[in-house]
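Only one protein chain is missing; all other protein chains are in place.
Showing chain A:
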Amino acid sequence: MRRIRWNTPLVTALTGLGLITLLGIVAPFLAEEEATALSGAARAHASSEHWLGTDALGRDVLARTLVATRLTLEMTLAATAIAAVTGILLGAGVWVSGRRVRELGLRLIDVMISYPALILALVIATVLGTGPTASVLAIGLGGAPAFARLTANMAASVAQRDFVTQARLMGVPPYRVLVRHLLPNVAGPLLVLLSVAFANVLVALSGLSFLGVGVQTPDYDWGSLLNSGLASLHTNPAEAIGPAVAITVTGVLAGFVGDGLAAALDPRAGRAKVAAARPVVTAPSHRAPGEALVTVDGLAVVLPDGTRLVDDVSFHVMPGEIVGLVGESGSGKSLTAMSVARLLPEGLAAHAAELTLDDLDLAAPGTDPKRLATEIGVVFQDPSSSFNPALRMSGQLSETLRVHQGVRGAEADRRAIEALERVRIKEPARVMKQYPHELSGGMRQRAMIASALLPGPRLIVADEPTTALDVTVQAEVLDVLKDINRRRGTSVLLISHDIGVVGTVCHRIVVMYAGRVVEELSAADLRAGRVRHPYTRALLAASPRLRDTGTGDRAPLATIPGRPPAPAARPSGCAFAARCPVVLDTICATERPRLIDDVACHAVRQEVQAE
C-alpha cells in the first residue's frame, strides 16, 4: 500500500468523525434521562430549556438526537462491516474460482450493482420483516456488490502483474496468492470505498427508519427521529433539524474522509493550478531576414514556477522552406513548435521579443482565430489519438473550412475529398464516412496532413509526424510533406528527434539541446557531415543509416553518454558540458556559449579564432 499523504480535509473529517464517535459513546450516559423524561409541553418550540424544542410526547429533541448517535453508529458500522466482509469474500471468491464461474459471477455483480440498493433492501426487509436487525442486514447486503466488484476488479488488475503471475507459476496456492499478494495491493482503494460505503449505509439505514421500516419504538435512531420530526414540521420545525443535521454532518464527514483518502493515495495528487508567471522581456535582435515567413526571436517557454523549458530560441522559416527542428526528447523542440502554432498546453506561457507569421503576431493575446486557423496547419505526432474518436472523418477534416471560411457542407466535403486524394488516400469518399478507428495509422496521418492543408495554410507545423508510424509508412508521409512543399510552396516546420529524417526532408536544420539552439546548418552541410557543434556531431554518429552519405566509410553506431539536465537544474554554463567530448576546463562550465555564426560552442569558437 502506498504511503498516505495527510491532507487538511482528511484530518479535519477524521477528527470530526472521531468526535461524533466519542459523542455516541458518552451521550447515552449523560442524556438518557433527559431524552426519555416527559417534560409535559408537547411539540414545544426551541427554548433555552429545550434547544430544539420537544417532540409529540414532550421529550427533549436535542437529548434524543444525541442519545440516538450510539444506535445509529452501531447499526451503520454493523451494516458497513456486513457489506465489506460479504462483498470482499464474494469478489475474492469469484476471482479465485474457475473461468466460467468467474465470468458469470462478474456479470451478476455488475447487474446487482446497477440496481438501486434501496430496492434490494426493500426485498430483504420484506423477508426479514421490519426492525433494526432486518435493516442492518438489508442495507449491509445491499452494499456488498460494490465491494465485490472493487475486489474482483482490483484482483484482476493486480493478478496480471508479473509478481503474481510468477507466484502462480511457482505453484503458490490461490488463497495464498490472494492473502499475500493481492489484498495488500487493493487495501488503498478498499479504504476509500469503506468510507464512502459508511456514508451511504448511514443514509440508507436512516432512510429505512425514516420510512418507518427500520428502527421501531421505543428504540430510536436519527432516521426515526426525523420521521417524527416530519410529522410536526408545521408546529416545531426544529424537531426535524436536529436529526437532519446529525445525519448530514456525519454523512458528509465520511464522504470527505473518502475524498481525502482518495487524494492522499493518488500518486498524481498535489498538482495544483497556479497563476501564470510574468512575461520575460527580451530586446529584439532583428537577426532574421525581412522577408522571412516565420520569425522566432528570443523565445522562452516558461512554467508557472518560472522554470524555463525553452530559453532564448531564435530562428526563422523562409517562404517555401522546410526547416527541421531536431533534438533529444526534452530539448524543447516540440514546445518551440507548439509556441509557433500557439497550442502550448495549459500552464505554459510563451514569451518572445518577436514571434510572428508574416504580419501576424503569434505571441500577442487575442490574435485573430480565423487567421491562425487558416494560415497555420498543424500535423500532430500520434494520428491515432489526434482525431476525435466520436466524430466521423468528414466532420473533422473540413471543420476549419466550414467554421472560418464559410464553405458550405457539400462544397466542404468535395474539397475534403480532393485533399484526401492529394495525400494519396484511396476511396476518399468512403473514408469521409468512417470513424478514425476504422483507418490505419498511416492513413490517419495522411488524413491529418490533408486536414491541415485544406484551408490553404502558409505554414505547416509537423510535430514528429512519423514517430508513431511503422517504418514502412514513415517514408510515405514524409514524401507527402515534401510534395506539398514543392508543389504549393507551403513552408514546413518539421520537428523530429531523427537527424536522418530532417537531413533528407529539410532545407535547413536547427539543432536544439536543453531548451536552446546549439547549431543551425544547411541540409547539404548536414548530409556532407560538415557539422560543428559536438552535440550535432554526436547526434549524427548515433543515427543509424543504411547508406552512409558523405565520405562513405561506416562508423559503428555511437551513443551519447549521460542525459540532458532537467529544466530546473540546467547549469549556468554550457548545458552539454557534462557530456561533451571536447569540453574546455576554463570556460564551458561557467559561461553559457552564445549562438555566434550559427553555432553555440566555446570549443568551436576557440578553434575559429585560432585559425
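Assume a residue touches a chain if its C-beta (ideal position, glycine included) is under 8 Å from a C-beta of that chain, and two chains touch if they have at least 3 such contacts; residues count from 1.
Going forward, contacts and distances are computed from a predicted model.
*Asks:* Any idea which of "Sarcosine oxidase subunit alpha", "Peptide ABC transporter permease", "Hydrogenase expression/formation protein HypE" or "siroheme decarboxylase" UniProt assigns to the chain that's been left out?
*Replies:* This omitted chain is identified in its UniProt record as "Peptide ABC transporter permease".
*Asks:* Just to verify: which one of A:G255, A:G320, A:G456 or A:P571 makes contact with the chain not shown?
*Replies:* Hidden-chain contact among the options goes to A:G255.
*Asks:* Could you tell me which of A:G212, A:G456 or A:P571 touches the chain that is not displayed?
*Replies:* A:G212
*Asks:* Any idea which of A:S329, A:S385 or A:T590 touches the chain not displayed?
*Replies:* A:S385
*Asks:* Which residue, A:L303, A:L372 or A:A578, contacts the hidden chain when the whole complex is considered?
*Replies:* Considering all chains, including the one not shown, the answer is A:L372.
*Asks:* Can you name the residues of chain A that touch the chain not displayed here?
*Replies:* 111, 113-119, 122-123, 125-130, 199, 203, 206-207, 210-213, 226, 229-230, 233-234, 237, 240, 244, 247-248, 251-252, 254-256, 259, 272-274, 341, 343, 345, 369-370, 372-373, 376, 378, 380, 382, 385-391, 396, 399-400, 403-404, 434-435, 437-440, 448
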